[in-house]
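Here the structure is laid out as C-alpha coordinates; the discussion comes afterwards.
The other protein chains are all here in position, but one chain of the complex has been omitted.
Let's turn to chain A:
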Amino acid sequence: MFDYILLFAVALSALMAIIQENLYKSIIILTFESFSLAAIFHFLLATDVAAVQAILGAALLPGLFIVALYKTTQGRDE
(Lines give C-alpha, C1' and ligand atoms only; values in the text may rest on other atoms or scores of the structure.)
Protein backbone atom coordinates (compact mmCIF):
# COMPACT_ATOMS: atom_id res chain seq x y z
CA MET A 1 0.00 0.00 0.00
CA PHE A 2 2.82 2.39 0.90
CA ASP A 3 4.46 1.92 -2.51
CA TYR A 4 1.31 3.01 -4.35
CA ILE A 5 1.13 6.11 -2.12
CA LEU A 6 4.74 6.84 -3.12
CA LEU A 7 3.90 6.49 -6.83
CA PHE A 8 1.04 8.95 -6.39
CA ALA A 9 3.30 11.32 -4.43
CA VAL A 10 5.91 11.30 -7.20
CA ALA A 11 3.37 12.11 -9.92
CA LEU A 12 1.63 14.79 -7.85
CA SER A 13 4.81 16.53 -6.70
CA ALA A 14 6.18 16.57 -10.26
CA LEU A 15 3.04 18.42 -11.35
CA MET A 16 3.22 20.75 -8.33
CA ALA A 17 6.90 21.59 -8.93
CA ILE A 18 6.00 22.78 -12.43
CA ILE A 19 2.84 24.69 -11.45
CA GLN A 20 4.38 26.42 -8.40
CA GLU A 21 5.23 30.09 -9.02
CA ASN A 22 7.82 30.60 -6.27
CA LEU A 23 11.02 28.94 -7.44
CA TYR A 24 12.37 28.18 -3.96
CA LYS A 25 9.20 26.23 -3.11
CA SER A 26 9.47 24.54 -6.51
CA ILE A 27 12.99 23.33 -5.66
CA ILE A 28 11.86 21.94 -2.30
CA ILE A 29 8.99 20.05 -3.97
CA LEU A 30 11.43 18.71 -6.58
CA THR A 31 13.65 17.42 -3.76
CA PHE A 32 10.66 15.60 -2.26
CA GLU A 33 9.89 14.08 -5.66
CA SER A 34 13.46 12.85 -6.08
CA PHE A 35 13.58 11.29 -2.61
CA SER A 36 10.24 9.52 -3.11
CA LEU A 37 11.60 8.19 -6.39
CA ALA A 38 14.55 6.74 -4.45
CA ALA A 39 12.08 4.94 -2.14
CA ILE A 40 10.27 3.54 -5.20
CA PHE A 41 13.61 2.24 -6.50
CA HIS A 42 14.00 0.41 -3.20
CA PHE A 43 10.58 -1.20 -3.64
CA LEU A 44 11.57 -2.20 -7.18
CA LEU A 45 14.55 -4.18 -5.74
CA ALA A 46 17.23 -1.74 -6.95
CA THR A 47 18.86 -0.70 -3.71
CA ASP A 48 22.15 0.58 -5.12
CA VAL A 49 20.31 2.86 -7.54
CA ALA A 50 18.12 3.99 -4.64
CA ALA A 51 21.18 4.97 -2.58
CA VAL A 52 22.73 6.98 -5.42
CA GLN A 53 19.41 8.64 -6.28
CA ALA A 54 18.83 9.57 -2.63
CA ILE A 55 22.26 11.17 -2.26
CA LEU A 56 22.24 13.04 -5.57
CA GLY A 57 18.58 13.97 -5.49
CA ALA A 58 18.37 15.09 -1.88
CA ALA A 59 21.74 16.83 -1.50
CA LEU A 60 23.43 17.75 -4.78
CA LEU A 61 20.40 18.71 -6.89
CA PRO A 62 18.78 21.29 -4.53
CA GLY A 63 22.23 22.68 -3.74
CA LEU A 64 22.96 23.31 -7.41
CA PHE A 65 19.50 24.78 -8.00
CA ILE A 66 19.67 27.09 -4.99
CA VAL A 67 23.15 28.36 -5.94
CA ALA A 68 21.96 29.06 -9.49
CA LEU A 69 18.76 30.71 -8.25
CA TYR A 70 20.67 32.90 -5.80
CA LYS A 71 23.08 33.96 -8.53
CA THR A 72 20.25 34.89 -10.89
CA THR A 73 17.91 36.67 -8.49
CA GLN A 74 20.43 37.82 -5.82
CA GLY A 75 18.11 36.67 -3.05
CA ARG A 76 15.11 38.61 -4.32
CA ASP A 77 11.78 36.83 -4.16
CA GLU A 78 10.85 36.46 -7.79
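Following the convention adopted for this analysis, contacts are C-beta pairs under 8 Å (C-beta built on N, C-alpha and C of every residue); 3 or more make two chains touch, one makes a residue touch a chain; residues count from 1.
The definition used in the following text is that contacts and distances are computed from a predicted model.
Engineer: Can you pick, from "Hydrogenase subunit EhbE", "Succinate dehydrogenase", "Peptide ABC transporter substrate-binding protein" or "Trk system potassium uptake protein TrkA", the UniProt protein name of the chain not displayed?
Structural biologist: Matching the unshown chain against "Hydrogenase subunit EhbE", "Succinate dehydrogenase", "Peptide ABC transporter substrate-binding protein" or "Trk system potassium uptake protein TrkA" yields "Hydrogenase subunit EhbE".
Engineer: Against the chain that's been left off, what residues of chain A make contact? List them.
Structural biologist: The missing chain touches chain A at positions 3-4, 7-8, 10-11, 14-15, 17-18, 23, 26, 30, 33-34, 37, 40-41, 43-49, 52-53, 56, 60-61, 64-65, 67-69, 71-73, 78.
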